[in-house]
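Complex shown without one protein chain; remaining protein chains in place.
Order as written gives the chain letters A, B and C; numbering starts at 1 within each chain.
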Amino acid sequence: MTDVPWLLLMIAVPAVGAAVVAGLPAAREALARPLALAVSLLVLLLAVLATVAFDTGGDRFQLTTAVAWIPDFGVDFALGVDGIALSMLLLIGVLVPVVVGASWHETPPPRPGRGPRSMRAFWAWLLLLESLMVGVFAATDVFLFYVFFEAMLVPMYFLIGSFGGENRQYAAVKFFLYSLLGGLVMLASVIGLYVVSNSQLGEGTFAFDALRQLEIDPGVQKLLFLGFFVAFAIKAPLVPFHTWLPDAGTQAPIGASVLLVGVLDKVGTFGFLRYCLPLFPDAARDLAPWVLVLAVVGVLYAALVAIGQDDMKRLVSYTSIAHFGFIALGIFAFTTEAATGAVLYMVNHGIATGLLFVVVGMVIARSGSRRISDHGGLAARAPLLAGVFLLAGLASLALPGTNSFVSEFLVLIGSFPERPVHTVLATLGIVLAALYVLLMYQRVMHGPARGVLAEPDAEPDAGAAPEPADPPHGGGGATAVLAAPAPARTRRVPDLSRREVAVVSPLVALILLLGVYPQPLIDLVTPAVEATISDVGADPGGNTPQVGVTPIEEDD
Amino acid sequence: MTITNYLVLAAILFTIGAVGVLVRRNAIVVFMCIELMLNSVNLTLITFARASGTVEGQVIALFVMVVAAAEVVVGLAIIMAIYRTRRSASVDDVNLLKY
Amino acid sequence: MDGVAAPDLSFAALAPLLFVFGAAAVGVLVEAFAPRAVRHPVQVAIALTGAVGAFVATLLLAGTREVTAGGALAVDGVALFLQGTIAVLGALSVLLFSERALDPARSAFVAVASVPAGSVRDRELSTDERVQTEVYPLASFALGGMMLFTAANDLLVMFVALEVLSLPLYLMSGLARRRRLLSQEAAVKYFLLGAFASAFFLYGLALVYGATGSVRLSAIRDAAVVEGGDTLLVLGLGLLVVGLMFKASVAPFHTWTPDVYQGAPTAVTAFMAAATKVAAFGAVLRLLYVAFGTAEWTWRPLVYALAITSMVVGAVLGLTQTDVKRMLAYSSIAHAGFLLTGVIGLGADGSGPGLAATMFYLLAYGLTTLGAFGLVTLVRSGEGEATHLSQWAGLAQRSPVVAALMGLFLLALAGIPLTSGFTGKFAVFRAAIETGAWPLAVVALVTSAIAAFFYLRVIVLMYFSEPAPEGPTVGVPGLPTTIVVAVTAAATLVLGVLPGSVLDLADSAAVLVG
Partner (left out) sequence: MPASVPVDGLLSVAWLVIALPLAGAALLLLGGRRTDRWGHLLATGTVVAAFVLAVASTLQLSGRPGHAASIDLFTFIRTGGLDVSAGLLIDPLSAVFMLLITGVGALIHVYSIGYMAHDSGRRRFFAYLNLFVAAMLLLVLGNSYVALYVGWEGVGLASYLLIAFWYTRPAAATAAKKAFLMNRIGDVGLALAIFLMFAQLGTTSYAGVFGEVGLLAGGTVTAIGLLLLLGACGKSGQFPLQAWLPDAMEGPTPVSALIHAATMVTAGVYLIARSAPVYDETPTARTVVLAVGAVTLLIGAIVGCAYDDIKKVLAYSTVSQIGYMFLAVGLGPVGYAAGIAHLLTHGFFKAGLFLGAGSVMHAMDDQVDMRRFGGLAKRLPVTFVTFGLGYLALIGFPFLSGYWTKDAIIEAALDRGGWSGWVLGGVAVLGAGLTAFYMTRLMLMTFFGKARWTPGVHPHESPPSMTAPMVVLAVGSVAAGFLLVQVFPLAEWLEPVFGEPAEAAHVVAPAVVGIVVTAVMTVGVLAAWLFVGRREVPTTAPVRVSPVVTAARRALYADTVNEALVMRPGIWLTRALVWLDNRGVDGVVNGAAAALGGSSSRLGRAQTGFVRSYALGMLGGAVLVAGALVAVTTA
């Protein structure tokens, strides 16, 4: 099993799939969708097999493949995963089929006076994006990582720009430029790292393992750290580098929003763990207080801003920014518990917020509006939809029993011994989280029928229909439209269709399963986390209280 | 007369040429100013050749003359073409391409 | 007295030059004597033979390191690599010139240049399928001048080469069949400013000659060791740099670039943007590192400042352009700045990775920009090209292939990984950082991000906008343009994905003699 180049396959399969989909003749266009689903499921299978082949007690990097790529720059096409990266690959494996399912009826934005545009490009970009996402997590060569990091922007750019909402051009360009700017600053650091390796090792290299051994001057470390940090802080995003996300997350089609917030942004936090900490331990320690301030400000600030949003997708985007604050807190507290929590958070947030985006998309597909104020009383018409919406929301506010609780709890409890003040402030965020989730839920689902639902309806209780059909307004372009003109006929609001149930079920199951029994995932990531923590010079053994030995500081 | 005088004279001529390019509107005159700059360089070259006792400078001056002649051919052709079209040789009139 | 000793002349080493100059000379004869009917194919064949022959010659000469022609020419790795690059770009440009399928009058060049634009005769001729073929020998001459420029080991040869490459270009700029007023304006602006810049170069030459007593680069270097700080010498250096930077369109000597790029026939613009840049930087490298390599401290801050100015001016001014060609002109200015970053990364003794990096960048940029301009010739409206950006809206729906290729070229110009542009940028920035010029690299990276905006804007227009009701048509190119676009696109990808062998080549060629 270990001889199979799993990672290479996981990159190649969707890439080939993308090429095939893009090359489909117009007459066979209908094949694109099932093909995309099949490919994404195959990748999921590969991810599972790779996990089986992975030995949690083994080397830090496993399933490695390395081929010299650009010898002049010392670049290898080197792949390998640790537990952290593997968990992200699993997340990708799970989310992409879900996204395919959720985007099944996606339609491109309407073109006045013309027929519908082909969706082939959508599926091809989606698969290409999957391939590049796998690559970015599987790369163990910094140059290769950078290449994937930047290349990943292109498919997402086209997904937002071609298939997004009314303001998609602005959002796509903003997303691209923001990320590119960060990426270019990181490029400076990448090159700097290479130069340092060149002077210390005699030949320049980008291999992660070799770079980790470097003894970099603290001043230089700080500069290099900042280069990486800015890129990742934009990607993650941390306040104040975040303003692209609400626009991109809002304008992107639902499937792309899920991947954007669920996976793409995790590259930022993943980068903190994989690159910022092990490569620049001194700088990481020196600058951690500043990062933690950003993290805590992000938790509170983004949550408060989320409360003030009327656009559901925008609101969810802001909640993600708050969650990324928690993740950053967990990473830069430099304890095994907190960092494990941060990694779990990355996975769990992908699942929970992914579900939230998917469900919000389903709501929008029914109402044709992203505005919360256009909704009300939906629970009475679509109880199942409401239930899943609530569950996703509860996972977002980290209710115990959902997966997010485990990660948020670990982040906070792990950070507290090291950073009590930051942790106390961040803990206040859980009240705000409850507020933004419940406010949105109440306004959309509770109360009397309002907005589009209040329009005359032939069947008062659409939920009573025995087998509701797919929502009539498709997904889609519609999921990104702020307020579509109301159709002439009366509006039925069906409950979840079978397809939609199939889309949300895996995520619902994972939310509960990982909420109740997270230990296997913890076991998977803990060795890698411990290695990272010891790289940064902290004790990976975790919190060791010294009861009765030293005077104990008071709680602040 | 010292060498410096020649050099200063050449520099003055060069400057006059350069300023001429800036202030004159007629393309032909502008071009003549450029020729003046080239010839001031020739003077400089010959002065230096004389000072250092080498012939290279003089040879270069000959080359410059040849090149300048070629430039005249090309330049006048272009200016003629545009003059015929516009009935004007003012460089300020060729102002379609900007910003 | 033995009379004048015949200079040593290695014909083998001069083979590339002989090929193109030969082609140019034959072309002139053909122009004079061949019947009009056969002229076009014959001229194209001759010009192509010259360029391709030169390219093959550079390949065969690989590894040569000699100074020949009485010390006036240096045939070394850099010269051969850049000559090869110029030859390739020249051959591709000739193919672009020879395209007959796009314009309804079967050529992008004016039938009779001397007929006043807008006259009755001109209107008659504009639909005439008569083709003027003088552009081919002119191109060959320019090509020869460019190749000579990169090998010039002597300021005089450099000056002559400068003129040989410039004069034909002045003429070629004015040869457009459509929008002749713009074309003629471009020609006159290019000519006047080019001549003005030549005068500066020449004055610099004279001052250096006065300071060192020689115009041979090696002799200047020897003198500069002794009197590096001599005012006459540095003044001369400054004026020489001004002349060269003009050709390389480095700000603040860039002002002609947008106007000329926009006005000239697009194929000529492609040729200028790609090949002239290579030649100019060849000369810059040679001047700075062979002649003034030991007085490097004098010009390094200057080049530093010029690099930053050029990057910022190119990137910022490019933001608000509304014409594709003009936008690419500002892109060219910004790229000149990036290239100077590589020049900075050369290190005191001309070692360092900067030389190879700059050479690679020139190759990558030349091919990409050539391809981009090649695509511009395809998008047409009425009888001419549609270069206004608003006309490009929704292009992806009219022609997915053209839009995709343009997207590729633009991403390459923006420096997105897996394109040649990224490899090149990486190489030059690495060189800069390695020699300690990291602030310059950071500025370069930030301006890259700014510049990316205007490339993205074109992609946004092509892909995300609805086409205008009476938008442009996308012409079906003939074989020549197809070849050009295919080759440049393939090169853009290959140099991005698997650049190893070409980087190796550049590395091994990164030797300056003289």
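Everything that follows uses one rule, which is that contacts are C-beta pairs under 8 Å (C-beta built on N, C-alpha and C of every residue); 3 or more make two chains touch, one makes a residue touch a chain.
These numbers come from a predicted model, not from an experiment.
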item	value
Touch partners, limited to displayed chains, of the chain removed from view	A, B, C
Full-complex contact with the absent chain, from A:V52, A:A68, A:L428 or A:L513	A:L428
Among A:M445, A:V493 or A:V536, residue touching the chain not depicted	A:M445
Touch with the omitted chain, as defined above, among B:I16, B:A51 or B:L96	B:L96
Given A:V305, A:A328, A:M346 or A:A392, the one touching the chain that is not displayed	A:V305
Among A:S40, A:S87 or A:T336, the residue in touch with the chain that has been omitted	A:T336
On chain A, residues whose C-beta touches the chain left out of the figure	174, 178, 239-240, 242-244, 301, 304-305, 307-309, 335-337, 340, 377, 379-380, 383-384, 387, 394, 399-401, 405-406, 409-410, 412-414, 416-417, 420, 423-424, 427-428, 430-431, 434-435, 438-439, 442, 445-448, 517-519, 522, 526, 529-530, 540-545, 547-548, 551-552, 554-555
Residues of chain C (touch criterion as defined above) contacting the omitted chain	188-189, 192-193, 196-197, 200, 228-231, 234-235, 237-239, 241-242, 246, 252-253, 255-256, 258-259, 297-299, 301-302, 305-306, 313, 316-320, 450, 453
Touching residues on chain B - with respect to the absent chain	18, 21-23, 25, 30, 91-92, 94-99
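The rule is short, and it goes like this: only the chains that are shown with their structure count from here on.
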item	value
Most widely separated chain from chain C, with each centre as the mean of CA atoms	A
Centre distance in Å when chain B and chain C are each reduced to the mean of their C-alpha atoms	25
Mean-CA-position distance for chain B and chain A (Å)	65
Distance between the centres, which are taken as Cα means, of chain C and chain A, whole angstrom	44
Residues of chain C touching at least two other chains	none
Of all residues in chain B, those that touch chain C in their complex	7, 14, 17-18, 21, 27, 30-31, 34, 37-38, 40-41, 44-45, 47-48, 51-52, 54, 56-57, 59-60, 63-64, 67, 70-71, 74-75, 77-82, 84-86, 91, 94-98
For the chain A and chain C complex, residues of the former touching the latter	69-73, 111-112, 117, 146-148, 150-151, 153-154, 157-158, 161-162, 168-169, 172-173, 176-177, 180-181, 184-185, 187-188, 191-192, 194-195, 198, 223
Residue ranges of chain C touching chain A (in the complex, touch as defined)	397, 411, 414-418, 422-423, 426-427, 429-430, 433-434, 438, 441-442, 445-446, 448-449, 452-453, 456-457, 459-460, 463-466, 498-500, 503-504, 507
